[in-house]
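Omission of a single protein chain aside, the complex is shown with its protein chains in their original locations.
The first chain written gets the first letter, and so on, giving A and B; residue counts start at 1 in each chain.
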Amino acid sequence: MRRISARAVRAAAGSAVVVSLLAAATGCGGGTSADGGSNGSPKTLTYWASNQGPNIEADKKTLEPELRKFEKQTGIKVKLEVVPWSDLLNRIMTAATSGQGPDVLNIGNTWSASLQATGALMPWDEASFGKIGGRDRFVESALGSTGARGQDPAAVPLYSMSYALYYNKKMFADAGVAKPPATWDELVATGKKLSKDGKWALGAEGSNLSNNIHQVFVLGKQHGADFFDAQGRPDFTSDGAVKAVKQYVDFMAKDKIIAPGNAEYAQNQSLSDFAKGRTAMVLWQAAASTFTSQGMADEDWGVAPVPVASGAPGQGTAVNSMVAGINMAVFKNTRNADGAMKFVKFMTSDEEQRILCSTYGSIPPVKAAQSDPAFDRPELKVLRETLGASAQALPQVPDESQFETVVGTAVKNLFATAAGGGAVTEESVKAELAKAQQQMPQS
Amino acid sequence: MWSRRIFLTLLSGFVLLPVYVMVSSSLKPLQDVSGEFRWLPSGLTVRPYFDIWETVPLAHYFVNSLIVAGAATVCSVVIAVFAAYAVSRYRFRGKRLFTVTVLSTQMFPGILFLLPLFLIFVNIGNATGVALFGSRGGLILTYLTFSLPFSVWMLIGYFESVPRELDEAALVDGCGPLKALFRVVVPAAVPGIVAVAVYAFMTAWGEVLFASVMTDETTRTLAVGLQGYSTQNDVYWNQIMAASLVVSVPVVAGFLLLQRYLVTGLTAGAVK
């Protein structure tokens, strides 16, 4: 028996060593290479692109010829992975945690400050901007959504977008509506005329958290409310915020111009409803290519600025869009910092901006590229003017990503209540928002 | 027996309903699945079965899933056979500790060790250059361990039901213990081993959470890849259903072919 126990002890000791070794190995955490990146493998780059086109395969077909062009120019081979939106944030976060990620990546521009706080992205100081042709090449509003104020941006703008009101010309004509609504009162009045016979005036994506945020953020601005105070602390229950959220949900609850079924939409079903003539209006960013792919002819739909409370869109309480778009960031742990810079320079060059933005139906955030006639289509003109004059960036605070989750969920819950025929009152909105605020990290 | 007839009919209906929806929707044109539900398609089409390979690289995901699930199954079975043989045929210190520990891992919520496991893989990669994170290898390792506790437990039961006299006779004949295991015990335990293999394969084929964090474009498995059908543009329900069917057929067919073994295996092994 003694021999066995001696062996057992040895075996136990052996596994204890293994455990402690592994623990030590894991204890040192992520991020092994030095900050600021190195140039260990100068001939390759890994690039995570976001899904901009109709599907992943389409994106690959769009990007690969450009990447080959880049390889020809610089000799650097870019390994492309198009990451679906459902995975992108998680993938970036695991990359940040482990220090193992791509060299260059696309991020939703609203995440800039959140991701900036992880320290995983390379900050864009003046010198870095210099390497891609300088900060002034970019439109100011797009730069406003690249990170917290007072810090070097965490990313540079790649594609810009803004919201517009898309409407079905035929349905408008049939209902005797001459021009698209310019104020919310007009929208509700028009909407009541349009919502009948199983058709509805407005589409919404009630279960899509980000879309909910984009809409209530703009309405909040119009009510003079921000969802964060000057110190970056959450302030979800101000009068303006409550009114904004209530106004949005009321389109379904009180005005009944949104179909109740939209409460569970989260996969752009509202666009397919619009393309099939079931709803007359959607508030969306750069939707043209989707309509085309759904078989809706270009002349069947029109585009107008998103309504405001009164007057014309502008700044302050006349804001009518968030600054939507995609930013491009360089991963701090890159092993090819110079190549990454070259690649960002390539992707933000006037030429590539023209090609990519016109394919994706977005606005180039690069000033020089905007003048191209490709961006003079009526739709893009509206989007561009909105972006230039009356769009505001979502709060650039580290907790922005949590804000999208909790307030987006609050709006989703309210839509669910409204769709089920329940009452949506100022109190219930305020209670829902208070609950959301409590879920924010306490600091 | 009326009660039996009624009960079994209702139950069959419940079981078949989603299967019917899957099959019929996969044969419908897109407008049939994006409007109100209809029992019968307005026209039959097999286009979704062609489109699914174009919309997402389904074949690629399929191969990944096959490699991952296949390798995880083989390794899991071999390792479980060794472990179960040791427990069922030997007396040694720490035996109870081993069985209790292995079985108790069944109750660990996956979410608790998702992030730590991910960090361990990354650090092993950094320290040794063996890429586990983002590779099929890491996923294989993970999945085979998921099915291990149940497999070990079931095989212990099965091996105990194989008469000891058999391998003792082999030992007397001069076989080594491993030879006795493979010559005598394993052949006698085929139903149990098949049952374990089926279980291991299904576990690996269907897992979503770890696959969504631990894979990238090149190693993505079907469980994650199927999400690709709901895209920016539209939800192609007919393609989703066609793809679901295509990825289900191999497992379901295999399972039904082997179900006889499964019942025998469970009967003799786990629930005796």
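Convention: a contact is a pair of C-beta atoms (placed from the backbone, for glycine too) under 8 Å apart; a residue touches a chain by one contact, two chains touch by 3 or more.
The rule is simple: contacts and distances are computed from a predicted model.
Student: Match the chain absent from this complex view to the correct UniProt protein name in "ABC transporter permease", "Outer membrane lipid asymmetry maintenance protein MlaD", "Chemotaxis response regulator CheY" or "Quinol oxidase subunit 3".
Tutor: "ABC transporter permease"
Student: Which residue among A:120, A:201, A:225 or A:357 touches the omitted chain?
Tutor: A:120
Student: Please pick, from B:27, B:71, B:148 or B:184, the residue that touches the omitted chain in the full complex.
Tutor: Of the candidates B:27, B:71, B:148 or B:184, B:148 is in touch with the missing chain.
Student: Pick from A:156, A:209, A:258 or A:355: which residue touches the chain that isn't shown?
Tutor: Residue touching the absent chain, from the options given: A:209.
Student: Pick out which of A:176, A:373 or A:420 touches the chain that's been left out of the picture.
Tutor: A:420
Student: For chain A, which residues lie in contact with the unshown chain of the complex?
Tutor: Residues 1, 3-4, 7-8, 11, 15, 18-19, 22-23, 26-31, 86, 90, 93, 96-97, 99, 114-115, 117-120, 206-207, 209, 259-261, 263-264, 266, 398, 401-402, 405-406, 408-409, 412-413, 415-417, 419-420, 435, 438-441 of chain A touch the chain absent from view.
Student: Considering the whole complex rather than only what is displayed, give the residues of chain B touching the chain that is not shown.
Tutor: Looking at chain B, the ones touching the missing chain are residues 4, 7-8, 11-12, 14-19, 21-22, 25, 33-38, 79-80, 82-83, 85-88, 90-92, 95-96, 98-113, 115-117, 119-120, 141-142, 144-146, 148-149, 152-153, 156-157, 160-161, 164-165, 168, 177, 202, 205-209, 222-223, 226, 237, 240-241, 244-245, 247-248, 251-252, 255-256, 259, 262-263, 266-267, 270-272.
As a convention for this text, only the chains that are shown with their structure count from here on.
Student: I'd like to verify one number: the distance from the centre of chain A to the centre of chain B, where each centre is the average of its C-alpha atoms, in whole angstrom.
Tutor: 36
Student: Going by the contact rule set out above, which residues of chain B touch chain A in the complex?
Tutor: 34, 54-57, 92-94, 115-116, 118-120, 122-127, 133-134, 212-213, 216-217, 224, 227-228, 230-235
Student: Help me check something: in the complex, which residues belonging to chain A touch chain B?
Tutor: Going by the criterion above, the answer is residues 4-5, 8, 11-12, 22, 25-26, 28-30, 32, 51-57, 81-84, 86-87, 90-91, 94, 97-100, 267-269, 271-272, 276, 290, 293-294.
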